[in-house]
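As you look at this complex, bear in mind that one protein chain is not there, while each of the others sits in place.
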Amino acid sequence: MELVPVAIAALSALLSVVATYLAVRSRDMLSAAVFSAAQSTAYALIYYVLMAPDIVLVYVPVSVGILPAVTVLLIKKTERYER
Amino acid sequence: MDVEALVSLVLTVLIPLYVTSFLLYAVRVVKGPTIPDRVLAIDSLGYDLAAFMVVLSILVRSPLMVVSGLTLALWIYALDIYIAKYLEAREMGG
Partner (left out) sequence: MIDLVLVVAGLVLIVIGVFYDFIGAIGLLRLPNFYTRLHAATAGAIGGAVVPMIGAALVALGAEYLGPPRFFLAGAAFTSSILLMILAQAGSHALARAAYISGEAQREPILYDALREEGGG
């Protein structure tokens, strides 16, 4: 029973590694922003199952709310595909 | 059987089903061919993750942990609006 939070955190960390790799390798910048949001969601689950809800309370608005907004605004001002 | 043992038993049995469905959502996030597919999968993943956080805060007996579920459920909605606004404005030339 004590191993359940550790197992959930390990699976979520594996998912965040996959999302980070795809965000780095992607040629489409908008797709990279979406993958970065997926990585933020996985990190929120890790912080939650390790019993730190106050960090989730700060991490989620910054990393799901503000970071994709700034990234999408930058992509809109410049260009979408990487050359 | 008293109330506490019943709640703990049922919620402990439900955890692997939740984790399995999260992995199925994550497969669609990784595999999805276009941008709206990925955004839709992350959206559903976030909503169900918020419900999972609420359920887990009952299981670990600390009811004040529910606020992070509320925060995640209300902020994951913003990603939809950003991506939709970008896709719509690019076509209309705004």
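As written, the chains take the letters A and B, and residue 1 is the first residue of each chain.
Assume a residue touches a chain if its C-beta (ideal position, glycine included) is under 8 Å from a C-beta of that chain, and two chains touch if they have at least 3 such contacts.
Since this is a predicted model, take the numbers as computed values, not measurements.
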Visible chains that the absent chain touches, using the contact criterion stated earlier: B
Residues of subunit B (touch criterion as defined above) contacting the omitted chain: 3-4, 6-7, 10-11, 14, 17-18, 20-22, 24-25, 27-28, 33-37, 39-41, 43-44, 47-48, 50-51, 54-55, 57-58, 61, 63-64, 66-67, 69-70, 73-74, 77, 80-81, 83-85, 87-88, 90-92
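Convention: only the chains that are shown with their structure count from here on.
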Whole-Å separation of chain centres (CA-atom averages), subunit A against subunit B: 13
Residue numbers on subunit B that touch subunit A, as the complex places them: 12, 15, 19, 23, 26, 29-30, 35, 38-39, 42, 45-46, 49, 53, 56, 60, 62, 64-65, 67-68, 71-72, 75-76, 78-79, 82-83, 86, 89-90
Interfacial residue positions of subunit A with respect to subunit B in the complex: 1, 4, 8, 11, 15, 18-19, 22, 28, 30-31, 34-35, 37-38, 41, 44-45, 48-49, 51, 53, 56-57, 60-61, 64-65, 68-69, 72, 75-76
